[in-house]
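Every protein chain except one is present and positioned as in the full complex.
Letters A, B and C mark the chains as written, and numbering starts fresh at 1 in each.
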Amino acid sequence: MISIIIIILGIIMIAAAFYAIHSKSLLSAIISAGVISLLASVVYLLLAAPDVAMTEAAIGSGLTTIIFIFTLRKIKKGGLDD
Amino acid sequence: MINRIFILLALLGLILMFLPFLKDFDFHDQLGDLSSQYVEGSINDLNSQNVVTSVVVTYRGLDTLGEVTVLFLATAGIGFLLRTKKRSKKSRKSSELLQTASQFLLVLIILTGIYIFLHGHLTPGGGFQGGVLIATAFLLLILADANVEFNHKVLHLVESFSGTFYVLIGFLGLLLLGMNSFLDPTIIPLGSFGKLLSAGAIPVIYSLVGLKVGSELTTILDKMGGE
Amino acid sequence: MVNPIYILILSLVIGFLLTIIDKAGRKLSLFFLYGVLSFNVAVMFIWFYQFAFVGRASLMIHTAGFIAPISINLKLGLLEAFVLLLANLAGLMSAMFLFKKLKETHISGLILYLVLIMGVNGLVMTRDLFNMFVFIEILSISTYALISIDENKRSFSAGFKYMIAGGITSTFFLLGIIFIYYFTGNLNLDTVLGNSSMLAMKTGVFSIFLLIVSIFIELKPFPANGWALDVYQAVNSGITSVIAVVNSAAILFVFYKILPLLPDQYLMVFVGAGIVTFLFSNLIGIKQTDPKRLLGYSSIAQMGLVVAAISYTTKLNISQDLVFIMAGGIFINHFLAKAGLFWITGIIKRSEIKDWGILRNNTPLLLLFGVLLFALAGLPPFPGFWAKWEMAKIFVSNNLYVGLAAVLIGSLFEAFYLFRWFGYAIKNERKEESLKPVDFSQLFPVAVFVLITLLTSVWIMIRVYAFDLINFLPVAAVFGMYLLNFLKAKLKAVLAIIVVILYGYSIYPLETALQSLFGIIFVIGSGIMIITTMNRKGKISGFYGFLLMMILSMGNLIIAKSFLSFFLNWEFMTIAAYLLILRGKKGQVPALTFITFSLAGAYLMLAGFGFMPNVLSSNAIINTIGSIEIPLAAMILLLLGFLIKSASFGLHIWIPGAYAEAEDDVTPFFASIFSKTGIFGLLLVAISFIKHSSEFNPFYWLGWLGAISAIVGAFLATFQEDVKKLMAYSSMSQLGYIIASVSLLSHLGWISALYLTLNHFMFKAMIFVAIAGVIHRTGTRQMYKMGGLIKKMPISYITVLIGIIAVSGVPPLSGFGSKWLLYSSMLEKGWYLQAGVFFFASGVSFLYLYRMIHTIFLGQLKYEHQNVKEAPIYFLIPQVIFIMGIMAISMFPNLIIKPLNSIVGNYFASTIMIDGYNVTSSLGHWNGNMVMMVTMGVFIVPLVFLILFNGRTQKVKQFNIVFAAERPESPQTTHFAHNMFSHYYKALGGLTKPRIQNFWNSVSEWSNAIAGLFRQIYTGNGQTYLLHILLYIVVLYIFLGV
Partner (left out) sequence: MIFSLILGFILLIIGLYGMLTQKNLIKIVIGFSIVDTGTHIIIVSIGYLRGKTAPIIDNAVDLANAAKQVVDPIPSALVLTAIVIGLAVTALMLSFIIKLYHKNRSLSISDYQELKW
């Protein structure tokens, strides 16, 4: 049962990874990288590692994505002003 | 083109390197000696329900201190990289409603975060997860009002002192229990198994880690998200 | 004792609080920063002292109240304390170097720096694999951030490439850790080391490989190191020196810690990879002109060599002392020199080595620069030298010849680019801009590291090799003279003569007459020659120190008691000679050629000595060599090394430049004295050979080489316009005679060899000193610009005349005897063809000797030389002394033949009879005294005739113009002395085509082209660098052959 879920999740994750790499839009790439992390945290949960799952969900898919988006926003606005 | 071929070769080579490992992979069906010792030690020596927490905070406490340091360095590094002479002030008001809502949420999320790291030795999660949650609360503030002025002084104080106390608690172990007891949680009575006030200094350390991680991540978010 | 974990605690607490502390002012923050860094140094110093001198056992510190492997533990032993003492010291010094920067920059900079150093301490001490990963990340992240200390685009892009490379390698490291955990169920290094079950499986070895290779990548192996080069080039020098030495030291130590995990049979992969890195990084370095990138190449090369040394010693399991000298020597050498040089690049701030002439404006800094550079080049007495010595021995005894060759060739490349840089610093003076005064905070760290380098060197010499004090003298002389720099030149010259006399007295009496013979040449000859230099004015800083260094090290060659001592002094001598040549006005290129050839020779010798047993004797090596059998390979290597010094054909192209461009009063040292060291070396090998002759006789070929040198040298001399070059080629020719007669390996042959040696020493000294006087007065070296100087400089003329007679072998002077001996010995041996060649060469010698004396002293005086005076008295004194010497041995050949007969009698049965003044060989006899008398008689009769009947000559004033005509476009072409032997040139010029020169030029061009080709891989693209890393891992895995 777990195996099947992991295989399904895995296929989605691999697809998302390819999308993240090849997508023209940076924003969608960032979001799909976040999705990979989110699905990874589900995998961790299935692998009986709830601590890791929580951390991955919060840091991997949450904070990391946010930081990427912040960077993108900074660049879109033309970098730093000094 | 040649470049592509080399990339293909490199990746193919890596796959071939890893393949035997996957082929011969043979899952253990029981815990190794060390892990068993950890599980039993967590129950018997540390009175901590969450074995991962015991490992993170105690047995591999030095790693965790290092990890906190890494995050601290990242904060300092980002501050160092993105150092600007002056912060420009531009105001962009967001709606009142969003602000009020976010402030309400802020308190709620922070409380949840604190709950998580206080229960680190009992339930999944701990200092890092709680800390991230606290940072998320401040993230909401940033998103609601990009120019939010945190009280940086408080942030710095929390960041500096939580870290300092973390190290000092470790140091207390050295003072009280001898030269091999840096970061020993038994400087505080262990309490009874399964209770909030148990596992010696683990909840204290994890709370400090939580505060430290929370304030550090907030600083990172502020540095990268602020304008 | 202070628990070393306090270093972590204190650094972290101060690091965490520094943001708040900084609110009270930067001074306070800096106080804390320097306080903690000094605390680290102090703690490690105490522990190092405890381990090294009190003999404490190493310390294990566990954490969390549990014993490892349950908890993470730290280990502090002698090695850890040693590495950390150095690393913390470098950390403190670099922080001092960065003082101004740290004062102004964002507070985070201080925090990052402090925690970086803490990370190094943790990384070195920890015994837990995953904990290593955490500390590596601490180290990396703080380094990444500090790269941006100077906010320029280059450092940001370098930093980004570094992060990509570092990120991926630590991912692989992490994978290696978790795989090892999977196999052993443990993360503690000591437990894992004891668990061999994982090695039974291919995948187990693979896991270890992954772990080690990712650390190895962090040590920047060729070619997976482009990212590191960019960082070295772009980042602030203070930070670069931390990255190059402190970080590298820590990572290297991790490599050392985890290497034993890998079974012995796989270690050769890392030995090979390390040596390849060393060779290729140095090769590519020769094309580099940015000093920081140059140092980057050198750093990478040195780390490669250390990795090779560590891997090899781990594999061989050899004694700890040797490991320390070999791996530790290269390491500490690199550590101190590289940090210091990077700091200096931060002071000078010139991104082209051509612009480094500015360094000359600051003598103390130049001295520091010189010491560090020589240390880095692996010259004695610095630690790298001893390391290479031991390395050669170990590699040879394990038949790792390819490895040794690669290391030596790589070292030669490294020396080449370092000395090219040094040449620019010494010679490329730029008047228009002057160096700003250097801050104490920047000079101090460099000075401290130079001091440590010197102390370490002395320590190794005394404690490890137990050298006599006399071996220190050459270096001591340099520093002594540097301290006395304020004195006038004349005073320094007198002082130098006194030192030479005292030195001579201290080594007297020598054990054998052979030693005494060379003692006369090296020590007494030098003492006399110093008089020439007294003509100089001013302080001439840095001259007498190097001169004394050369003289004393030549003296030490005679009394050296071991091969190591011999080689040590040989290298000292080379260094001194290099520096003296470099002092010449246009000395930069010739000096570089000289040092490159000399070091090539030295490395050949080093390889040769690698084959030899360690000699422990209280007698000089020249006396004990007879009882030691030198293997054939070693013999050929040593002979090649010595032949370079004696400018044998094919290896001679350094000689014209070096002789011609050295200062005029220094050239006699080279030509007459220094060149004899090669002969001494040949004798050293030959003495062993005659006692243990083998089937293959290299000396037969050496005889031919001598003959070719003699004839080619003579031809080259014939077509020279430059008098010093003429004499240089003449030396090459004359040394050919000596080489050949040594190669005869017969009684008569060796007598003639020694006789020629002594003869050449005297006449070459005389002629060169006389020529130096002429050049001093006329200001030119071109012979066609001189003429008719006989009237103005009669004494110099007489000297040259006597010298020429002595050279050419015309009766009555000593040259005749030497030629007689030479031909007799050759015929006796049956070398008829060779004898013919020499006979022909002697004929050619007449051409150039005639040309020299004719165009300089005879003919018409040049207008501009009307007021020329005789050479200064300081030039005349040595000339007179040597004239007397020549006369003495010509009149009374027994003075010299008898001692020579007894010297050579030790090695061969005597084949000549000495009866009064009559020397009888199997082919005839020679009575020097009689020859002298007869010749004098023949000479005096026409002289009397001329004086009596010479009344009718009419004297014409020189500038009494008889006819006038159009002035030629280029007047020198009309001078008879210009292109004097053009008619011979038509016939024989083909022989002098610079084929050998072209050969070496194309060697140099090819090296450059190959370097240029290889460095194309460093495209500057971060992705390419990542690709290199991945491919490198794959290729190395294939080589591992699991």
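Miscellaneous remarks
In this section, contacts are C-beta pairs under 8 Å (C-beta built on N, C-alpha and C of every residue); 3 or more make two chains touch, one makes a residue touch a chain.
Since the structure is predicted, the reported quantities are computational estimates derived from the model, not experimental observations.
In the full assembly, the chain not pictured is in contact with A, B, C, by the touch criterion defined above. Contact with the omitted chain, checked across C:22, C:137, C:664 or C:721, is made by C:137.
The chain that is not drawn here is touched, among residues C:97, C:113 or C:182, by C:182. Within the complete assembly, B:74 is the residue of B:74, B:106, B:137 or B:188 that touches the hidden chain. Of the residues in chain C, those that touch the hidden partner chain are 130, 134, 137, 140-141, 144-145, 148, 151-154, 156-161, 163-164, 167-168, 171, 174-175, 177-179, 181-182, 187, 226, 229-230, 233-234, 284, 287-288, 293, 1015-1016, 1018-1023, 1026-1027, 1030. Touch with the hidden chain on the side of chain B covers residues 4, 7, 10-11, 14-15, 18, 22, 25, 27-32, 34-36, 38-40, 42-43, 49-52, 54-56, 60, 63-64, 66-67, 70-71, 73-74, 77-78, 81-82, 122-124, 128, 194, 213, 220, 223-224.
Against the chain not displayed here, chain A makes contact via residues 2-3, 6-7, 9-10, 13-14, 17-18, 20-21, 26, 29-30, 33, 36-37, 40, 43-44, 46-52, 55-56, 59-60, 63-64, 67-68, 70-72, 74-75, 79-80.
Basically, only the chains that are shown with their structure count from here on.
The distance from the centre of chain A to the centre of chain B, with each centre set as the mean of the Cα atoms, comes to 19 Å. Averaged Cα coordinates give chain A a centre that lies 58 Å from the centre of chain C.
Those residues of chain A in touch with two or more other chains do not exist in this structure. Of all residues in chain B, only 50, 52-53, 82, 84-86, 88, 124-126, 128-129, 132-133, 135-136, 139, 217, 220-221, 224-225, 227 touch chain A in the complex they form. Against chain B, the residues of chain C that register as touching in their complex are 3, 5, 9, 12-13, 15-17, 19-20, 61-67, 69-72, 105-106, 108-109, 111-112, 115, 118-119, 122, 126, 128, 130-131, 134-135, 137-138, 141-142, 144-146, 148-149, 179, 185-187, 201-203, 206-207, 1024, 1027, 1030-1031, 1033-1035, 1037-1038. Chain contact summary for the complex, chain B toward chain C: residues 3, 6-7, 9-11, 13-14, 17, 20-21, 24, 32-35, 37-38, 41, 58-63, 65-67, 69-70, 72-74, 76-81, 83, 156-157, 159-161, 163-164, 167-168, 170-171, 173-174, 177, 179-186.
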